[in-house]
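Just one protein chain is left out here, and the rest sit where they should.
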Amino acid sequence: MADWLPTLKTATPEEGYDLAVKLARVAVKLTQPDAEVRDRLRPEYAEDSDALIAVSQVVATHFATVASANDYWQDRT
Amino acid sequence: MADWLPTLKTATPEEGYDLAVKLARVAVKLTQPDAEVRDRLRPEYAEDSDALIAVSQVVATHFATVASANDYWQDRT
Amino acid sequence: MADWLPTLKTATPEEGYDLAVKLARVAVKLTQPDAEVRDRLRPEYAEDSDALIAVSQVVATHFATVASANDYWQDRT
Amino acid sequence: MADWLPTLKTATPEEGYDLAVKLARVAVKLTQPDAEVRDRLRPEYAEDSDALIAVSQVVATHFATVASANDYWQDRT
Amino acid sequence: MADWLPTLKTATPEEGYDLAVKLARVAVKLTQPDAEVRDRLRPEYAEDSDALIAVSQVVATHFATVASANDYWQDRT
Partner (left out) sequence: MADWLPTLKTATPEEGYDLAVKLARVAVKLTQPDAEVRDRLRPEYAEDSDALIAVSQVVATHFATVASANDYWQDRT
């Protein structure tokens, strides 16, 4: 996983949100490096509302960081 | 889902809160893109107090970001 | 639910805390709009310590936002 | 519960921590106002490590707010 | 537990981390003051990965506070 995070800067809030989703997923990859296991787990938690909400919580935490890094994209408004 | 988040700026705290709710939901959509599955899960977690509180936690985290992005709507007070 | 959040400013820390409680509850209402269902769930989670602690966590997150919005009520001290 | 939170300022970090504990408890009281029920729940969660850790999480969130409100008690160092 | 938290300042990030661990533990002590009960619970949660991760979350929240109080130990770099 080389060079997957060159910067926290994004052009738009939407891209910032996508980056937050990515940041949430990478920790899972680093903890469970076996792609096969992750593929097996995915359909399971993707149909479990508790897990979906928990994922959303992680994204929210990362989005706060990304938004702050981009000064909330103030220049665009 | 094109252009769903043009800005974090909102006119009022209430609209900021609505945006936080939206931000919480989008992560669920991105993790479970199948609308049919989501529709099936919704009535389930909407009657589960643990899930409702967990959703509220995600909204709280996003609201902190949106409120900060709007400088807490200081200009209005 | 029109105009339920005109401002994040409150006169006192206590009122700020009450606002945080309100902010925590509104997300539940928006996710489960049926008051009858919510009334049914309430006695259940109000006797479940895990749920009570989770509610307290949501309030804590919102209180951080409200306190920051009020500059920690510095003018009063 | 009148006037339980006149200020977020405390003289020392320790008092700030105690205030964070108090802030965590008040949300529980507001959600479950019946003291008898709370007294019944207490021994239960006080012997449940998951609950104890969850309480500690709420305290941590409030302590962040109180510490920030006191500018981390910089004047004392 | 007198005078256990004279300051949030630490000489190094590592000591700051240790302080965060301490801050996480004190809330447990205050909620469950009986050392015997805590000693009984410890081996239990220390072998429960969910509990270990939850403890790590509390430490993370406190570390954010301690790091900020120390201005991220900028003077050392």
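We just call them A, B, C, D and E in the order they show up, numbering each chain from 1.
Here is the rule we go by: contacts are C-beta pairs under 8 Å (C-beta built on N, C-alpha and C of every residue); 3 or more make two chains touch, one makes a residue touch a chain.
All of these numbers come straight from a predicted model, not from anything done at the bench.
Listed by residue number, the positions of chain E touching the unshown chain are 12-14, 17, 21, 46-47, 49-50, 52-57, 59-61, 63-64, 67-68, 72-74, 76-77.
Mapped onto chain A, the interface with the missing chain covers residues 3-9, 23-28, 30-32, 37, 41-42, 44-45, 48, 50-51, 54-55, 57-58, 61-62, 64-65, 68-69.
Everything below uses one rule, namely that only the chains that are shown with their structure count from here on.
Counted as hops between touching chains, the shortest connection from chain A to chain E is 4.
Look at where the CA atoms of chain A average out and do the same for chain C: the two points lie 27 Å apart.
Chain B and chain E have centres, each the mean of its CA atoms, that are 31 Å apart.
If each chain is drawn as a node and touching chains are joined, the picture is a simple open line.
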